[in-house]
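All protein chains but one are shown in place.
Presenting subunit A:
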Amino acid sequence: MQAAASRWRQPSILPGFGLALGVTLTALCLIVLIPLAGLVLKAASIGPAEFIAIARSERTVAALRLSFGAAFLAALVNAIFGMLIAWVLVRYRFPGRRLVDAAVDLPFAMPTAVAGIALAAVYAPNGWVGSLLDPLGVKVAYTPLGVAVALVFIGLPFVVRTVQPVLEEIEPEVEEAAALLGAERLRTVFTVVLPAVFPALITGFVLAFARAVGEYGSVIFIAGNVPMVSEIAPLLIVIRLEQFDYAGAAVVGVLMLLASFLLILLLNLLHGGLRRRYGHV
C-alpha cells in the first residue's frame, strides 16, 4: 500500500493531492473526455468500411487539406510577424506603443463573425485592399488565400503574447557580450536572441495553429465555401449536421481530432526537448 502510494504522489507533507487530482479528473472527464468519447463512438457506429469511405472521399480530403494547410501557413506567417511585433513592442519606445500593444489583443476580443465580415469586405475585389490587389491578378476573398488571411488574423495574438515576456527577460548583457566578441548586429540577433526565444516561439506557433485549425466563424465569411476549393473542415461538419448526417460529421470530427492531437503532441515533444537542453541559467 505504501509502495503503491509512493509511486503515485509527489512526496509532500502538504495535504490536498487526492482532492486536487479527483476534481481535475472529474472536470476533465465531464468537459473534455466524455464529449470526445461520444464523438468517437458516433463515428465508430457506422462501421469501419463506411468510415474509411467517408474519410477517403474527395470532399473530406480536400476540406481537411485546406484546414490544416491554411492553418499551418497562417501559423507560420504569425510566427514571423508576431515575433517582429513582439520585438518592436519590447525593444523600442515610441508614441502610440501602448495603443499598438492593446490592438494586438483585438482578435481575442472580437466576435469572430464580425472579423470575418470585415475581412471579406476589405479583401473583396471591390473592397479597399481587394481593389488594389485585383489589377495584379491576386484574389483574396472567396479563395483559399482568403482562408489563410482570416486565420492569420485570429492567430496573431498567440504568438505575440507568448514571445513578448520571454523577449523582455533576455538580459541586454547577452547581446552586449556578443557584440564585444565581434558579432555584428544581424549575427547577434540570429545566434543569440532568436535561439533564446525559440521555445516560446514554438509555443506561440502551436497555439496559433491549434486555434486556426478549429476556427469557423471568421473563415466562412471570407472563404466563399466552394466545395473542393475553399471549404474548410469545420464547415463541412456543419453542412453534414444540417443534412442530419451525424455519423458523417463525426467522422470528419474524429479525423481532425486525431491529426490535431498528433501534430500538437509532436511540437510539444520538440519544445520539451529544447527546454531540457537549455535549462535555466
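As a convention for this text, a residue touches a chain if its C-beta (ideal position, glycine included) is under 8 Å from a C-beta of that chain, and two chains touch if they have at least 3 such contacts; residues count from 1.
Everything that follows uses one rule, which is that contacts and distances are computed from a predicted model.
Colleague: There's a gap in the complex where one chain should be. From "Sulfate/thiosulfate import ATP-binding protein CysA", "Cytochrome c oxidase subunit 1", "Pirin N-terminal domain-containing protein" or "Xanthine dehydrogenase family protein subunit M", what does UniProt name that chain?
Modeller: For the chain missing from the view, the UniProt record says "Sulfate/thiosulfate import ATP-binding protein CysA".
Colleague: Quick one: which of A:55, A:183, A:241 or A:257 touches the chain that's been left out?
Modeller: Of all options in A:55, A:183, A:241 or A:257, contact with the hidden chain holds for A:183.
Colleague: Out of A:120, A:196 or A:232, point to the residue that touches the absent chain in the complete complex.
Modeller: Going through A:120, A:196 or A:232 one by one, A:196 is the residue touching the chain not shown.
Colleague: On subunit A, what residues meet the omitted chain?
Modeller: 171, 173-174, 176-184, 187, 191-192, 195-196, 198, 277-281
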